[in-house]
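Selected chains only, in their assembly positions.
Letters A and B mark the chains in the order given here, with residues in each chain numbered from 1 onward.
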């Protein structure tokens, strides 16, 4: 899509040399054929370094835009992200594309492989499963009944995904205007599940807004777990039932979240940290190998001590 | 159904003029052709004003029943509500009723439209979806794979409902006798989802016991969210993943519930209130536009201050 066409959709005058734009991305990740945006003043300092071919910016930030990047000056860049995201959204299902099923795989006749879906060898795709267009499943993987994998995702080999789980649903993203109305930001990324991952029942792992949500090798996820868009769950990490990650949080390897524990968005958790059931994580953790509990979060032994102190209030 | 027939089902003697009863409802909402009940003494004062045609009452409250309303005197009115609710429950699926699919809509051959289901124009009903009898879907709405909408519900236009979500499942209602046994109260209401609503994966929105559970225009609901029977979620409100509402709670417009936040039943929350992740709301909130946190709930800034005070206990 031409940048001039995007400008037209946004109802703004386009000046300068036109260029082809193939998608959107963040300031740090965007490449020359992508459109970026500045929605939060704290990222303003990243503008001069961006490699994006174009950027949605408010007037006051145009001076920072490098010469390789064409500014589209708008009043509310995030609202414009929502508008543009729809332009790049693929169809729900492709109309063409070969369906490939590897040797030894069993695909139940009540399962659906959309156009362009690819299933490896010796897989078991059970009744009621849906595999979207351009999604690839590795070898020896089991999708239990009624699992849904949205389009463009990748599931590794030797994975087990249990019934009624959804991989690649839309991340929870929208812009809000001053009247409080929302506009959906289309989630044009995907989910990548690496090898040897097991995922329980009724889990929701959202696709990335740009790029990938990633579940790394050997991860075990229990039932009813939520993983937001653009998260990364490190190798051999464990998420117990009803735990959750808000968007863009990254767990290192062998992190354990107990039942109903949850982390806020945009955090980084160092490897081998363990969180007791119902921990509430709101800050990044740089040290490895500690055990935590509570909300607000404390080291587990401190939390226990604190609960003792709190109990003593009853005697006052 | 005749009131005398209902009395017979309850095993009580019926006296007076018979009348036709078409359903049940609360004291405040019941009309002349409906049966009401008094199950909680705190509603006793509403009896004289009821427009219900008949009422299940304990003996001691019969004096309060207005002359337009026939009392059915019973020992345990709520248990009787359970018995009678079953009499008014429709079949799981109708045996007749035209299935209507509007122009431009795509209904996957692995989806099910029960008798009497109506789908508007340009919708996308994907594989494994179930749309119940007498349920209506507006225009341009997408139901992702394996979404289930129970019978008699209404989904608006321009809605997106993600995979494995259930709309219109039975509310959690039952009567309990002195032996601790339960009897299901059939949930004969429905769910109404207005236009421009997006609902995530594996969400559960229960149908009303009487009347409607209502999700108003422009609401955004994340994954794994629970909405109990007879709730109302106001325009442009937002419910983040794993949050929940118990029955009959009403959120005003632009209310935000953070992840894992929850509200007890029968509350009213004024517009533009925001609740941090894991807030526990147990009282109605009349003021608009505040930010809250914690359980018990405090204003967010107070909660932060309180956590500071609690942390100081460690030094005592």
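Methods note: contacts are C-beta pairs under 8 Å (C-beta built on N, C-alpha and C of every residue); 3 or more make two chains touch, one makes a residue touch a chain.
Values in this document were obtained by computation on a predicted structure and should not be read as measured data.
Participant: Quick check on the homomer: 2 copies visible, but what's the full number in the structure file?
Facilitator: Spelled out: 2 chains shown, and the full complex contains 3 copies.
Note that only the chains that are shown with their structure count from here on.
Participant: Averaging over Cα atoms per chain, report the distance between subunit A and subunit B in Å.
Facilitator: Computed value for the inter-centroid distance: 31 Å.
Participant: Which bits of subunit B are touching subunit A when the two form their complex?
Facilitator: 108, 110, 124, 126-128, 142, 144-146, 160, 162-164, 198, 200-202, 218, 220, 222-224, 236, 238, 240-242, 253-254, 259-260, 272, 277-278, 307, 310-311, 313-314, 316
Participant: Show me the residue ranges of subunit A that touch subunit B in the complex, using the header's touch definition.
Facilitator: Interface residues on subunit A, with respect to subunit B: 92-93, 110, 112, 128, 130, 146, 148, 150, 164-166, 169-170, 172, 174, 176, 180-182, 184, 202-204, 206, 224, 226, 228, 242, 244, 246, 260, 262, 264, 280, 295-296, 302, 305-306, 309-310, 313.
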